[in-house]
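I'd like to ask you about the structure that follows.
Note that this complex is displayed minus one protein chain, with the remaining chains in position.
Our next item is chain A:
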Amino acid sequence: MKILNALITGLAQGSMIALVALGYTMVYGILKLINFAHSEVFMMGAFIGFFAITALGGKDAPVLAGVGGTLAAMAFAGLLGMIVERIAYAPLRTRGKGKANTRVTPLVTALGMSVLLQNLAQLLFTAQYRGYPQLLPIEDTRKVIFIAAFSVMSALWFVVHKTWMGKAMRALSVNIEAARLMGIRTSRVISITFITGSVLAALGAVLYCLDQSQVYPTMGVVIGNRAFVAAVIGGIGSIPGAMLGGLLIGIIGEMTKLTAYSGLQDVLVFTALIAVLLVKPTGLLGKASIEKV
(Lines give C-alpha, C1' and ligand atoms only; values in the text may rest on other atoms or scores of the structure.)
Protein backbone atom coordinates (compact mmCIF):
# COMPACT_ATOMS: atom_id res chain seq x y z
CA MET A 1 0.00 0.00 0.00
CA LYS A 2 2.81 2.31 1.01
CA ILE A 3 4.69 1.42 -2.14
CA LEU A 4 1.60 1.80 -4.31
CA ASN A 5 0.94 5.29 -2.91
CA ALA A 6 4.53 6.32 -3.50
CA LEU A 7 4.31 4.88 -7.00
CA ILE A 8 1.27 7.01 -7.82
CA THR A 9 2.90 10.15 -6.43
CA GLY A 10 6.07 9.27 -8.31
CA LEU A 11 4.18 8.84 -11.58
CA ALA A 12 2.53 12.27 -11.22
CA GLN A 13 5.84 13.84 -10.27
CA GLY A 14 7.58 12.00 -13.10
CA SER A 15 5.11 13.02 -15.78
CA MET A 16 5.69 16.67 -14.92
CA ILE A 17 9.44 16.17 -15.11
CA ALA A 18 8.91 14.45 -18.44
CA LEU A 19 6.98 17.43 -19.82
CA VAL A 20 9.93 19.67 -19.04
CA ALA A 21 12.46 17.12 -20.23
CA LEU A 22 10.81 17.15 -23.67
CA GLY A 23 12.00 20.72 -24.16
CA TYR A 24 15.60 19.80 -23.47
CA THR A 25 15.45 16.77 -25.68
CA MET A 26 13.81 18.42 -28.70
CA VAL A 27 16.21 21.35 -28.79
CA TYR A 28 19.19 19.09 -28.32
CA GLY A 29 17.92 16.74 -30.99
CA ILE A 30 17.85 19.50 -33.58
CA LEU A 31 20.63 21.91 -32.58
CA LYS A 32 22.88 19.76 -30.34
CA LEU A 33 22.39 22.59 -27.84
CA ILE A 34 21.57 22.18 -24.15
CA ASN A 35 19.13 25.02 -23.63
CA PHE A 36 19.83 25.87 -20.00
CA ALA A 37 17.35 28.74 -20.16
CA HIS A 38 14.60 26.14 -20.47
CA SER A 39 14.25 25.82 -16.69
CA GLU A 40 13.73 29.58 -16.48
CA VAL A 41 11.06 29.49 -19.18
CA PHE A 42 9.40 26.91 -16.92
CA MET A 43 9.62 29.31 -13.97
CA MET A 44 8.30 32.27 -15.99
CA GLY A 45 5.43 30.12 -17.17
CA ALA A 46 4.62 29.31 -13.56
CA PHE A 47 4.52 33.01 -12.67
CA ILE A 48 2.34 33.99 -15.60
CA GLY A 49 0.05 31.10 -14.73
CA PHE A 50 -0.10 32.39 -11.18
CA PHE A 51 -1.06 35.92 -12.19
CA ALA A 52 -3.55 34.74 -14.80
CA ILE A 53 -5.21 32.29 -12.44
CA THR A 54 -5.50 34.96 -9.76
CA ALA A 55 -6.85 37.50 -12.25
CA LEU A 56 -9.44 35.03 -13.53
CA GLY A 57 -10.88 34.53 -10.08
CA GLY A 58 -8.71 31.72 -8.68
CA LYS A 59 -10.60 29.44 -6.33
CA ASP A 60 -13.97 31.04 -7.05
CA ALA A 61 -13.92 29.96 -10.67
CA PRO A 62 -11.65 26.91 -10.72
CA VAL A 63 -12.44 25.71 -14.23
CA LEU A 64 -12.16 29.08 -15.95
CA ALA A 65 -9.09 30.09 -13.92
CA GLY A 66 -7.42 26.71 -14.37
CA VAL A 67 -7.94 26.44 -18.11
CA GLY A 68 -7.46 30.16 -18.80
CA GLY A 69 -4.39 30.41 -16.59
CA THR A 70 -2.78 27.39 -18.17
CA LEU A 71 -3.43 28.68 -21.69
CA ALA A 72 -2.08 32.12 -20.81
CA ALA A 73 1.04 30.60 -19.32
CA MET A 74 1.53 28.39 -22.37
CA ALA A 75 1.09 31.28 -24.79
CA PHE A 76 3.47 33.50 -22.88
CA ALA A 77 6.12 30.81 -22.47
CA GLY A 78 5.95 29.95 -26.16
CA LEU A 79 6.60 33.58 -27.00
CA LEU A 80 9.40 33.77 -24.46
CA GLY A 81 11.01 30.61 -25.83
CA MET A 82 10.94 32.09 -29.32
CA ILE A 83 12.43 35.39 -28.12
CA VAL A 84 15.20 33.62 -26.22
CA GLU A 85 16.08 31.66 -29.33
CA ARG A 86 16.05 34.77 -31.53
CA ILE A 87 18.14 36.86 -29.14
CA ALA A 88 20.63 34.42 -27.71
CA TYR A 89 21.04 31.48 -30.07
CA ALA A 90 20.10 32.42 -33.62
CA PRO A 91 22.75 35.17 -34.04
CA LEU A 92 25.48 32.77 -32.97
CA ARG A 93 24.29 30.22 -35.47
CA THR A 94 24.27 32.57 -38.43
CA ARG A 95 26.83 35.26 -37.69
CA GLY A 96 29.24 33.27 -35.56
CA LYS A 97 29.78 30.61 -38.17
CA GLY A 98 33.44 29.78 -38.54
CA LYS A 99 34.45 32.37 -35.96
CA ALA A 100 32.97 31.23 -32.70
CA ASN A 101 33.42 27.87 -31.09
CA THR A 102 30.04 26.57 -32.17
CA ARG A 103 29.80 23.99 -29.37
CA VAL A 104 30.77 26.11 -26.39
CA THR A 105 29.48 29.60 -27.23
CA PRO A 106 25.78 28.74 -27.43
CA LEU A 107 26.16 26.80 -24.19
CA VAL A 108 27.53 29.89 -22.47
CA THR A 109 24.82 32.16 -23.84
CA ALA A 110 22.28 29.61 -22.66
CA LEU A 111 23.73 29.84 -19.15
CA GLY A 112 23.73 33.62 -19.41
CA MET A 113 20.11 33.62 -20.54
CA SER A 114 19.19 31.42 -17.60
CA VAL A 115 20.82 33.76 -15.08
CA LEU A 116 19.33 36.78 -16.79
CA LEU A 117 15.80 35.41 -16.70
CA GLN A 118 16.13 34.31 -13.11
CA ASN A 119 17.29 37.75 -12.01
CA LEU A 120 14.68 39.43 -14.11
CA ALA A 121 12.08 37.37 -12.28
CA GLN A 122 13.50 38.48 -8.93
CA LEU A 123 13.37 42.06 -10.09
CA LEU A 124 9.83 41.84 -11.41
CA PHE A 125 8.25 39.52 -8.87
CA THR A 126 10.66 39.82 -5.85
CA ALA A 127 12.34 36.80 -4.28
CA GLN A 128 9.32 36.01 -2.14
CA TYR A 129 7.50 32.68 -2.23
CA ARG A 130 3.89 32.94 -3.39
CA GLY A 131 1.20 30.42 -2.61
CA TYR A 132 -0.56 29.08 -5.69
CA PRO A 133 -4.33 29.05 -5.46
CA GLN A 134 -5.54 25.52 -4.88
CA LEU A 135 -8.11 24.88 -7.61
CA LEU A 136 -8.73 21.19 -7.07
CA PRO A 137 -8.17 18.72 -4.24
CA ILE A 138 -4.62 17.37 -4.50
CA GLU A 139 -5.71 13.85 -5.51
CA ASP A 140 -7.72 15.21 -8.43
CA THR A 141 -4.88 17.54 -9.39
CA ARG A 142 -2.63 14.51 -9.71
CA LYS A 143 -5.11 12.72 -11.95
CA VAL A 144 -5.36 15.80 -14.16
CA ILE A 145 -1.57 16.02 -14.30
CA PHE A 146 -1.23 12.42 -15.37
CA ILE A 147 -3.91 12.61 -18.05
CA ALA A 148 -2.80 15.99 -19.37
CA ALA A 149 0.85 15.02 -19.50
CA PHE A 150 0.20 11.80 -21.37
CA SER A 151 -2.26 13.16 -23.87
CA VAL A 152 0.06 16.04 -24.67
CA MET A 153 3.05 13.77 -25.02
CA SER A 154 1.16 11.41 -27.32
CA ALA A 155 0.06 14.39 -29.40
CA LEU A 156 3.67 15.50 -29.65
CA TRP A 157 4.74 12.05 -30.77
CA PHE A 158 2.04 12.18 -33.44
CA VAL A 159 3.17 15.61 -34.64
CA VAL A 160 6.80 14.60 -34.88
CA HIS A 161 6.18 11.33 -36.67
CA LYS A 162 3.10 11.92 -38.76
CA THR A 163 3.07 15.54 -39.88
CA TRP A 164 5.01 17.62 -42.34
CA MET A 165 6.44 19.81 -39.58
CA GLY A 166 7.60 16.72 -37.72
CA LYS A 167 9.26 15.45 -40.82
CA ALA A 168 11.07 18.79 -41.17
CA MET A 169 12.21 18.61 -37.55
CA ARG A 170 13.56 15.14 -38.07
CA ALA A 171 15.30 16.28 -41.23
CA LEU A 172 17.00 19.11 -39.31
CA SER A 173 18.18 16.71 -36.66
CA VAL A 174 19.96 14.71 -39.32
CA ASN A 175 21.65 17.62 -41.05
CA ILE A 176 20.60 21.25 -40.90
CA GLU A 177 22.58 22.32 -43.96
CA ALA A 178 21.18 19.55 -46.10
CA ALA A 179 17.69 20.28 -44.87
CA ARG A 180 18.02 23.91 -45.90
CA LEU A 181 19.30 22.94 -49.31
CA MET A 182 16.22 20.75 -49.67
CA GLY A 183 14.04 23.84 -49.23
CA ILE A 184 13.11 23.56 -45.55
CA ARG A 185 12.93 26.93 -43.82
CA THR A 186 15.22 25.89 -41.03
CA SER A 187 14.96 28.99 -38.85
CA ARG A 188 11.20 28.64 -38.78
CA VAL A 189 11.42 24.97 -37.84
CA ILE A 190 13.88 25.83 -35.08
CA SER A 191 11.56 28.56 -33.80
CA ILE A 192 8.66 26.14 -33.73
CA THR A 193 10.77 23.60 -31.85
CA PHE A 194 11.59 26.19 -29.17
CA ILE A 195 7.97 27.31 -28.98
CA THR A 196 6.71 23.73 -28.62
CA GLY A 197 9.23 22.91 -25.89
CA SER A 198 8.43 26.12 -24.00
CA VAL A 199 4.68 25.60 -24.23
CA LEU A 200 5.07 22.12 -22.76
CA ALA A 201 7.32 23.50 -20.01
CA ALA A 202 4.66 26.06 -19.10
CA LEU A 203 1.99 23.37 -18.97
CA GLY A 204 4.30 21.37 -16.69
CA ALA A 205 4.93 24.48 -14.61
CA VAL A 206 1.27 25.28 -13.95
CA LEU A 207 0.50 21.64 -13.11
CA TYR A 208 3.57 21.45 -10.87
CA CYS A 209 2.56 24.57 -8.96
CA LEU A 210 -1.06 23.53 -8.61
CA ASP A 211 0.18 20.32 -7.05
CA GLN A 212 3.01 21.76 -4.95
CA SER A 213 1.51 25.06 -3.92
CA GLN A 214 4.27 27.60 -4.50
CA VAL A 215 5.98 29.74 -7.08
CA TYR A 216 9.32 31.58 -6.66
CA PRO A 217 12.09 32.84 -8.97
CA THR A 218 14.62 30.08 -8.28
CA MET A 219 12.17 27.22 -8.66
CA GLY A 220 13.44 26.41 -12.16
CA VAL A 221 16.81 25.21 -10.87
CA VAL A 222 15.55 22.12 -9.05
CA ILE A 223 13.06 20.89 -11.61
CA GLY A 224 15.35 21.94 -14.48
CA ASN A 225 18.17 19.78 -13.13
CA ARG A 226 15.91 16.79 -12.75
CA ALA A 227 14.37 17.22 -16.18
CA PHE A 228 17.78 17.56 -17.78
CA VAL A 229 18.94 14.36 -16.09
CA ALA A 230 15.71 12.68 -17.20
CA ALA A 231 16.39 13.66 -20.80
CA VAL A 232 19.93 12.31 -20.61
CA ILE A 233 18.97 9.05 -18.89
CA GLY A 234 16.28 8.41 -21.45
CA GLY A 235 18.65 9.24 -24.29
CA ILE A 236 18.79 12.93 -25.10
CA GLY A 237 17.14 13.64 -28.43
CA SER A 238 14.56 10.89 -28.01
CA ILE A 239 10.96 11.81 -27.13
CA PRO A 240 9.93 8.47 -25.62
CA GLY A 241 13.30 8.52 -23.87
CA ALA A 242 12.52 11.82 -22.13
CA MET A 243 9.18 10.41 -21.02
CA LEU A 244 10.74 7.24 -19.69
CA GLY A 245 13.53 9.19 -17.99
CA GLY A 246 11.06 11.55 -16.33
CA LEU A 247 8.93 8.74 -14.98
CA LEU A 248 11.99 6.85 -13.73
CA ILE A 249 13.28 9.88 -11.87
CA GLY A 250 9.89 10.61 -10.36
CA ILE A 251 9.55 7.05 -9.14
CA ILE A 252 13.14 6.74 -7.89
CA GLY A 253 12.66 9.98 -5.96
CA GLU A 254 9.48 8.86 -4.22
CA MET A 255 10.87 5.41 -3.46
CA THR A 256 13.91 6.98 -1.77
CA LYS A 257 11.56 8.91 0.49
CA LEU A 258 10.22 5.62 1.87
CA THR A 259 13.66 4.70 3.19
CA ALA A 260 15.61 6.26 6.03
CA TYR A 261 17.88 7.94 3.51
CA SER A 262 15.40 10.43 2.13
CA GLY A 263 18.07 13.13 1.86
CA LEU A 264 19.88 11.00 -0.70
CA GLN A 265 17.21 11.44 -3.35
CA ASP A 266 19.34 13.51 -5.69
CA VAL A 267 22.37 11.35 -4.97
CA LEU A 268 20.44 8.30 -6.15
CA VAL A 269 19.10 10.09 -9.21
CA PHE A 270 22.57 11.13 -10.29
CA THR A 271 24.00 7.69 -9.48
CA ALA A 272 21.34 6.23 -11.74
CA LEU A 273 22.41 8.71 -14.41
CA ILE A 274 26.05 7.66 -14.19
CA ALA A 275 25.16 3.98 -14.11
CA VAL A 276 22.98 4.28 -17.21
CA LEU A 277 25.60 6.26 -19.08
CA LEU A 278 28.35 3.78 -18.19
CA VAL A 279 26.35 0.87 -19.52
CA LYS A 280 24.69 2.63 -22.42
CA PRO A 281 26.32 5.99 -23.22
CA THR A 282 23.47 7.04 -25.49
CA GLY A 283 20.88 6.72 -22.70
CA LEU A 284 18.16 4.11 -22.35
CA LEU A 285 16.25 4.79 -25.57
CA GLY A 286 18.87 6.86 -27.35
CA LYS A 287 20.22 5.60 -30.60
CA ALA A 288 23.77 6.12 -31.68
CA SER A 289 22.35 6.62 -35.17
CA ILE A 290 21.38 9.84 -36.85
CA GLU A 291 17.71 10.35 -36.31
CA LYS A 292 17.01 12.39 -33.23
CA VAL A 293 13.86 14.19 -32.09
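Some points to look at:
Everything below uses one rule, namely that a contact is a pair of C-beta atoms (placed from the backbone, for glycine too) under 8 Å apart; a residue touches a chain by one contact, two chains touch by 3 or more; residues count from 1.
Keep in mind that, in the parts below, contacts and distances are computed from a predicted model.
A chain of the complex is left out here; the name its UniProt entry carries, from "ABC transporter substrate-binding protein", "Dihydroorotase", "Dihydroorotate dehydrogenase B (NAD(+)), electron transfer subunit" or "NAD(P)H-quinone oxidoreductase chain 4 1", is "ABC transporter substrate-binding protein".
Note that of A:L79, A:L123 or A:L277, the residue touching the chain absent from this view is A:L123.
Annotation: of A:S15, A:T70, A:T109 or A:Q265, A:Q265 touches the absent chain (contact as defined above).
Although one chain is not displayed, its contacts with chain A can still be listed: residues 2, 5-6, 9, 13, 36, 111, 114-115, 118-119, 122-123, 127-131, 134, 137-139, 211-214, 216, 218, 221-222, 225, 228, 253-254, 257-258, 262-263, 265-266.
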